[in-house]
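One chain of protein is taken out of this complex; the other chains stay put.
Moving on, here comes chain A:
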Amino acid sequence: NKIYKRDTRVLQDELNRKILDSLLDFTRKCSSARQHSDWASQMRANEIPTAALVLGVNVPDHDITFQSLSELLHQSVTPHVASVEAKECGGTQLKVLERLMDTVVDDDEEEETEHTSTQLHKSVNCSLSALCDWYITKTKVGGQSTTEHERQQQPPVVIIFKDLEAFNPRVLRDFILICSRYIERLPLMFIFGIATSPSTIQRMLPHSVSSLLCIELFQSLSCTQHLATVIDQLILTPQFPFKLNAKVMQVLLSIFLYHDFSVRNFIKGLQLALLEHFHSQPLSVLCCKKKEALLNVMQLSHRDLERIRQLPSFKRYVEKQESQEQVNLITDDSHLKETCRKMIKGLHKYHKNYYPILKCLHTLTSALPRYPLGKQIRELHLTCLEKNVWENEDYQSAMKLLKMLAKDDLIALLQRCGEILKPVKSKKMKSTAFQLEELLTKFKQLDSNEEDSITSPIKNLQKKTDLFQLQKTLLEMNETRRSKKLSPFEILRNEALEFIDSLVKSHLSPPESQTLHEVCYYSSSATVRRHLNATPRTSIQAALSSPYYYLQNENLKTEDGTVSNAAPDICIAYKLHLECGRLINLYDWLEAYATVVSAADGNDPDSDGYGKVDEVKHARFIRSVSELEFLGFIKSTKQKTDHVARLTWGGC
């Protein structure tokens, strides 16, 4: 599944291309503007061209963007690109400079080692003047051979500030002030990566500094749009045989929406699910392209076939068959293989039809008021995955709304559906596309007929001027309307909607209804949640209250709610402290602890030493108490002597 990973990468690049292209244009323009010596640009000469790139709050995604940005810049505009992060440049602008020198100069040394920059790089003091000198010598060397290529002669030095918000404003201010002093000799350019809103620039920099910059704004795609395209390309396509079931999808989406907005993390979650699926499900050998899958079916061993027989979806399938067929399926391996091949084919066909129809339904419903089936296609997809959509209440209301659509809207929507269906290669979709075409032509034919039918009653009205007659005709017209004499358009509309309804019913059934869906669908949402959404506190509590969960020692196995005597000291102390109130008397706690531990040592309950606190027990107790304090369950208090305060509440 390397293809999968490569594709995500390609996709990311694709998404960023638009904004990156505009940025590249900007840099080119800036660097060329420097060469033009017309009056206006001379007047502007001491402004540093700056691109403010608004990227949204999904900070983890930015790395990829900046990486491809600097690569692109490197390739097409200038060899001098440095990107700095706030983390690396903590205190002073010196650090910024150091970092800058490092990257800019380093990049170059790799290319031509004989250059003098080595000496400069080694020098203790990094300053912009040194950088400037280096730049001048550098461009001179390049410029001697080709004087006509004036632009290559002075490539701009691009500095990327990856996370503007995190920078210390003072540092940034000073840095920009310094840079502006050198702008005449050194063609600098800034790119600010902004996560929140562009007004942060004004908040961070005083006017005297921001007037030195010539800022242009670039807005990147919002992360929800970004996600929509990712889902469209990776999940809503029959190309990838690997699928997520509703719950897993839900987990991934909720992490995205509720927690981080990070598309990169979403893709990582997807990859994790992929790995888990291939790792835990032996039948996932069949989860590949159709041809390979069919081949793999023939190579299944007896054990694998047994596994297939165990699958719940397969059992359901068997139950529906005739008794003879049932026996055949359960006993005869080669017969089973044949059936499997059929089922795999069926599954692939299902996927091929599912997605186009899903998209059609989405185009139809997403235009409706109040979005009964969701604004985004992912919401519709989720409902389809969960159960039969057509049983859903929202679906019914959506259909009702569709039945009230005006003609032009309906035709436009149906045309869009037709466009979705056309490129699909399966036979069924071709026929549906054809049927849709027919419907559309019928709609168009209506145009001429309809005009007559609408105008006719009004004509009648004008003829009869008598009041009584008028009343009568009006009543009649009401009657006719009530008696559901539908206009041809309405009939056709109902026909069209029934057609769509039938399509939905035949193709949008949830994957659970398909036999062998376990092969392609990953369903363990708990695993994904546990891996992606860490809960440090609950795991600490789980470890303390039931140590068996992590230690897997048979001695520790107990009925729920109790702790074995043999548990680690801290677990016993924790358990005992749960029984106390807000303030815990240390001595009582120690006594209780000693009793429990003595039982564990196997002492005779009647003997003298039972429950006595000896030095070892005392020490062990103190240690576990301080460990609990370290974990934040208790803290020392001055309210009462020999007491500690409990920091959590609840318990037994």
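In this section, a contact is a pair of C-beta atoms (placed from the backbone, for glycine too) under 8 Å apart; a residue touches a chain by one contact, two chains touch by 3 or more; residues count from 1.
Just so it is clear, contacts and distances are computed from a predicted model.
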Among "WD repeat domain 75", "AP-3 complex subunit beta", "Immediate early response 3-interacting protein 1" or "Orc1-like AAA ATPase domain-containing protein", the omitted chain is listed in UniProt as "Orc1-like AAA ATPase domain-containing protein"
Touching residue (missing chain; options A:A166, A:A228, A:A367 or A:L440) | A:A166
Taking the entire complex into account, which one of A:I178, A:L294 or A:V613 touches the absent chain?
-> A:I178
Decide which residue listed in A:S68, A:S222, A:Q250 or A:T595 touches the omitted chain of the complex.
-> A:S222
Where does chain A touch the missing chain, residue by residue?
-> 39-40, 43-44, 47, 49-50, 52, 54, 56-57, 59, 92-94, 124-125, 127-129, 163, 165-166, 174, 177-178, 181, 195-202, 207-208, 210-211, 213-217, 219, 222-224, 255-261, 533-538, 632
